[in-house]
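One protein chain is absent from this view; the other protein chains keep their places.
By written order: A and B. Residues from 1 in each chain.
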């Protein structure tokens, strides 16, 4: 596990820049976020779809414009102010500008008795409401006075934005990475996803060659993924061989894995293989515990091969969906670890082929430079692996299966296979053969 | 497990009425039993097949007429008398009327040293014999005197009787319940089966509608099931989707399950699901330990989907096949428990469908009244179940699979599915789809 933490510092700096933007399902915050990412990925395309559009079973909601939101006492003291923390305003609040008694205010306040010092993150996208979120300690200490509740927002037809970047490869078969950009001012559950996805996109773009085409998608969660599917589903179902939702990948406390609905896809196999190969202590969840855009990508009839490699999973750490999910919780080292694992997952899928011997019986390894010329009792691990590659390369196993079966690192198998292919003892193909 | 015991009292009263009838493979006892059941199920049909008829690999035996059987000492004392307990005469005894010394009598006596106070149940259907069954304590105390053995029976061509009742439903696909009526004066291993089957038939007939057709079959064990198969096998193999042998379902000491030969049929899945859902401590036996008419229904080439939900299984409780298997052993509460479980099994099969989402991605639950409008951290179990139904309804899982997969009660799934179907987000079908 000695990951290189350098890329983590850069990712964390992006995260700090993006942190205060007032992101939501729609609105200026999403566009500001995409604009920032476009500086890092010039080919990233901003897209939009009009409010009211039908997207699969859904309708794109009105666009939300946020200007300010605060709660003031009669004596002019601001109790909560969204300028201080974006979470103070209930997401998608309709506007309000009125005076309330302490009691009248009660239904509009949200706090978490179990985490009394944290501001909870609450939204109401599809039913019009307004509200303020605040620490439970603050709420309990509110004096019995009158309050000026002011939320200067607008909800009216506009657009929903998202962005994507396609990096072509030798084949039109795609590796897709999807992440979301709709949560304000939270780190592990929001910004860790976009910054790791961005770092991966920049690294992939820098590679001298790519076997697969890569697709990076930045969408508001749920409605954005549904919109993206509504626009591209036939293409994606045909082309995507492995997909990854990047979410909750920034802290250092644990490793988590969310499989695809039925498991066993190339994405599942590659991710689990790499996590195991790194010897990481990974908690594999059931798809019943899913919670991000795999809900759409793995839905019946969509059935794409999507998984998530995470650190502390949404819903499983106390700071989730609160102001405590901050820039201290997600760290450079946490981000760098996920980045390194995902690089290896991508390398593995890029290298993945089905191998089949063309010789019958064992090939003569000696004449191929793959055998010691002197047989003794000494154990030669690399020879053992070579003999096992030769014994199991029957065209039914891909690189991942073969590595799992014989317990040899995928990189060693790739090297030995290259030598066997050069010397006409083996062929590689994209699918099972023989 | 708080089962309603009321139906158990009624079933137990039927059992008490039927207890003393001298049932055997054939003869008046079978007809008296059917006549009693016809009062409870007026549409129950008495059938007959002539002795000597070929039924599959078997030949229907001669009919047995029983009048009386006793063993008297020289001084006129009746040691055993079938008027006192029907088990005292070896079943299908040929007639005898002669005097024997104590020693000469020995080969004709049957007792159980391991249960010295119980009368064993012994029969000889296919080889002509006669004999008396008695407690081992009585046998050991028999004085060395002469004995008058009198068995007034007749074995001659006649008929073998059985009965069936078909209750039509919307579909011609059948749920079949088979039980046996050939054991005299035993409760758990005999009468519990017919009385629970009768209660189920009366309940099924009272339902306002039925999706399946129901078939209730009352046969002498083995030869009766073979006879029934010989008459209906093509129909049954085509139509029966789930079958149940009702046997040993009257005591309160345990729950037992006999799977079908290969397991995994609708009958297996439905029964195990209900037993698990009730949280019952069930012992699942191997088909190697079968012993009732699943021997015929699940035989190679017959291959019907038959299982048994039992309380204390035949051969597994000490009173089995003795006079101790009596009206105290089988209780109202024991019968009522089995009845309640079998009602739920039938309800589950009646409700069982394959569900498939017609929307792509998650449907918008809010507009269907299936979503809270306010998203907070509170866990909403019914929403979780709804989202899981939506995530797994891909047309490959039926209600039972879906319930097992997501851990939601079948009744909740049925309700949510109804709402999704109404709102054009889901379709249901009798078989897998998609």
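Everything below uses one rule, namely that a contact is a pair of C-beta atoms (placed from the backbone, for glycine too) under 8 Å apart; a residue touches a chain by one contact, two chains touch by 3 or more.
A quick note: this is a predicted structure, and the numbers were derived from the prediction, not measured.
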item: Of A:262, A:356 or A:419, the residue in touch with the unshown chain; value: A:356
item: Of B:290, B:356 or B:385, the one touching the omitted chain in the full complex; value: B:290
item: Options A:264, A:318 or A:366, residue touching the unrepresented chain; value: A:366
item: Per the touch definition above, residue among B:34, B:49, B:89 or B:112 touching the missing chain; value: B:112
item: Which residue of B:167, B:204, B:229 or B:282 touches the chain not shown here; value: B:229
item: Contact footprint on subunit A, counting only the chain that is left out; value: 356-357, 359-364, 366, 371, 373-377, 387-388, 390-395, 406-407, 425, 434
item: Residues of subunit B in contact with the chain not shown; value: 56-59, 110, 112, 120, 122-127, 129, 222, 225-226, 229, 233, 261, 287-288, 290, 295-296, 298-303, 321
